[in-house]
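Mind looking over this structure? Questions follow.
All protein chains but one are shown in place.
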């Protein structure tokens, strides 16, 4: 330690580089906050990078490459398209650089660990939550992200299965490109055709909030989102959104760095660490909000 | 030059003026056909409720496209509208929600931020003499989006006061105020472009920049006005967006420039400048909105939506091409 | 004989030919300045390892930009390159991974799909007489992306055979094969554009379509070739991408058209057609890659990256503007 304190290049034994899917959404800001906090708590240099949006897949691969080039002690990655990072990560492990994955797993045997919960499970939880608020045979609408975004696709898939299992009728499944405004339009249009929609599941909270806005004044239709952003939690407290599935982004970030450091120090860690899922509804929303506010001052 | 027509034209008859009308708003046929098909396919399409829906949904793009028309008329482009929208509403959020100032001040600041970035585009283009607005506005697109992210640490802002939500969220009877705003803005722009000196200069610059300059037109000044207006319209569209979803988020308007440009071009404007009308642009924006609405109504699955949008864009413009070709043959 | 003596021009001197060189590749100064700054800021920048990194990272965009240069030279544009890339590699994935056919067949199919969609762009533009390639390629952009999503139900495909990964993934010594491919393609295109009939016609059409037509050039034929080549290059870039990440996914290449266009324009080509070189384009692509790499090396945070990229794009082009202005004044 201390041999390389070159700030600009940020490499060195006692440093961890975290490459996220993006840094420009609240969810990933929580991951970032967790990772930073861990760095502070444990006294390790943490560099956090990520492309401008989740769809910049190759850009993320480039970032991993550039990070490896600076020889950190370990690298923590949340792959946008799991399969794409495998070749470059193989290169890293060949150079004895420990690799940890968070949030999204990849089919990569040489990884040191995966920390997170998979999106499919999150979707299932969302589906179950929504089903619990409805009657058998009710009509349900699904708001998806841009098609091809694998995390969003998995959430929709999970939710759909649970909802169908519980006997709900899926009357619409439409994409809204993770855009709040588009989600609102999409929901409005769905309501034109299906006035009897009784519940909505959305692959993220932004779209859930957009859909909610379209349903204002249309009676009590529960909307379930995913992610657990501040805005969503506040909406739940205000009695608008029915609930959201939070994947503990902060913990993922924190544990990612924590475990990376352990690996650097030669400690053995679990290959698969579950960061847990929070189901946030009116009951626990207030306490969740306080936590979120404490981490993103 | 190549379409030299020697025939004496007939006195302006009824028939001619209808042709003239279609000539101006050729994409209208595309819109009518598209609407016709959707009416057949879904009984929900042609209802007052749904039409108001479309009106509301089209308003953001309609405003952006109206702003975009100006740069395109001058043979330019403005890639930064989506980012300007974002930075304007984030600043407004900070002023009127986070800092709790008067909403009127928030609205003013929002529009001023839009005007500022638009003006910056104009200055970069004319004073720095960058070769094409693609460069200057691509730069601003990144800068404005970066600032939108930086000032709020990527967090959205919700809970805007009623006054700010008014434009985008309220109705007069069944009619969304945002659509009334669209109509008013289009009328103002129509008058501006056809009846004022600066408006005509915009066409002149697009038609032949050199000739405009030699005719004593201050080309730089007009271009700065053009981009400033485009920035202003982006902020106005942002205001409507905030009213619509009651929140501002830094990725708002991402890649909206494509829809805006598409509306302008589908509406018959030329990338080479000098050609295009506000009404054509409105029709272009409506075609896009109707299409999206129809796809949702028909519950077309996500993967097919993209392909269908592609086909319809081409078809809508092709209808216009066919019409023009026919009317040329016929004359 | 008339007595007018036009000064004998000096024999092409060293100085003149250097100026000539800079005149052709003006953006080079921007690249040099940018690299200089990064070398000062990071000791990792000017290392063999990192330069090879940049070479590899730039190759996809360099290939797309090379394809994009052709439409832009004809005063057109190709918005569909990112989507064509995606559909080409998804089809290749189905053929050579899902269905397990010979990798050579997979590569061939990949390139043929690219050629097909490029050809389609050309046909839509010339035979349907759509007013501007913005429309036709915007349509194809959606159609191709839609097909990429439909045929694989949006799922990525991984595990390509070595032969397919060869171009994008392998090295000769420290040099990535993908970059050698880039160099070879640039040389081929240079010869094509300067030394063949079709190549010269491309410049002629961009310079003055009417004059080109009247000079006996089959404009439609050349345009179809242009868009077909652009489609082919998109597929080739896709091949490199698959080799790089050993997987194909339907959102691959999303919004890559912007970077490709930016590279071409930064490299000195004109949107109004007829002006631009392959070497300028290469420099444009390198500027973008160096910039991104440098920002990563310096650990600039993502939101600031955006803003910085915006500033540098403008600055890089402005350096060229200054140089041109100076050389005009000074001479």
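Which chain is which? They are A, B and C, in the order written, and residues in each are numbered from 1.
Note that in this section contacts are C-beta pairs under 8 Å (C-beta built on N, C-alpha and C of every residue); 3 or more make two chains touch, one makes a residue touch a chain.
One rule holds in what follows: contacts and distances are computed from a predicted model.
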**Item:** Chain excluded from display, named as in UniProt, from "Cytochrome-c oxidase", "Heme exporter protein B", "D-ribose transporter ATP-binding protein" or "Protocatechuate 4,5-dioxygenase subunit beta"
**Value:** "D-ribose transporter ATP-binding protein"
**Asked** Of the chains you can see, which ones touch the chain that is left out?
**Response** B, C
**Item:** Absent-chain interface as seen on subunit C, which is shown
**Value:** 1-7, 9-10, 191, 194-197, 200-201, 203-204, 207-208, 210-218, 274-275, 331
**Message:** Tell me which stretches of subunit B touch the chain missing from the display.
**Reply:** 1-7, 191, 195-197, 200, 203-204, 206-208, 210-218, 273-275
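Note that in this section only the chains that are shown with their structure count from here on.
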**Asked** Centre to centre, by mean C-alpha position, how many angstrom separate subunit A and subunit B?
**Response** 34
**Item:** Distance from subunit C to subunit B - Cα centre to Cα centre, in angstrom
**Value:** 29
**Residues of subunit B engaged with two or more neighbouring chains** = 145, 149, 153-154, 302-303, 305-306
**Touching two or more other chains - residues of subunit A** = 23-24, 52, 147
**Request:** Give every residue of subunit C touching subunit A within the complex, in rising order.
**Result:** 41-44, 49-50, 53, 56-57, 60, 149, 154-158, 169, 241, 244-247, 249-252, 254-255, 292-293, 296-299, 301-303, 305-306
**Fill in**
Per the touch rule, the subunit A residues reaching subunit B in their complex are 23-26, 28-29, 52-53, 144, 147, 171-175, 179-181, 184-186, 188-190, 192-193, 206, 209-210, 213, 229-231, 234-235, 296
**Message:** Help me check something: in the complex, which residues belonging to subunit C touch subunit B?
**Reply:** 75, 124, 128-132, 134-136, 138-147, 149-150, 153-154, 210, 255, 258, 261-262, 265-266, 270-272, 302-311, 313-314, 317-318, 321, 325
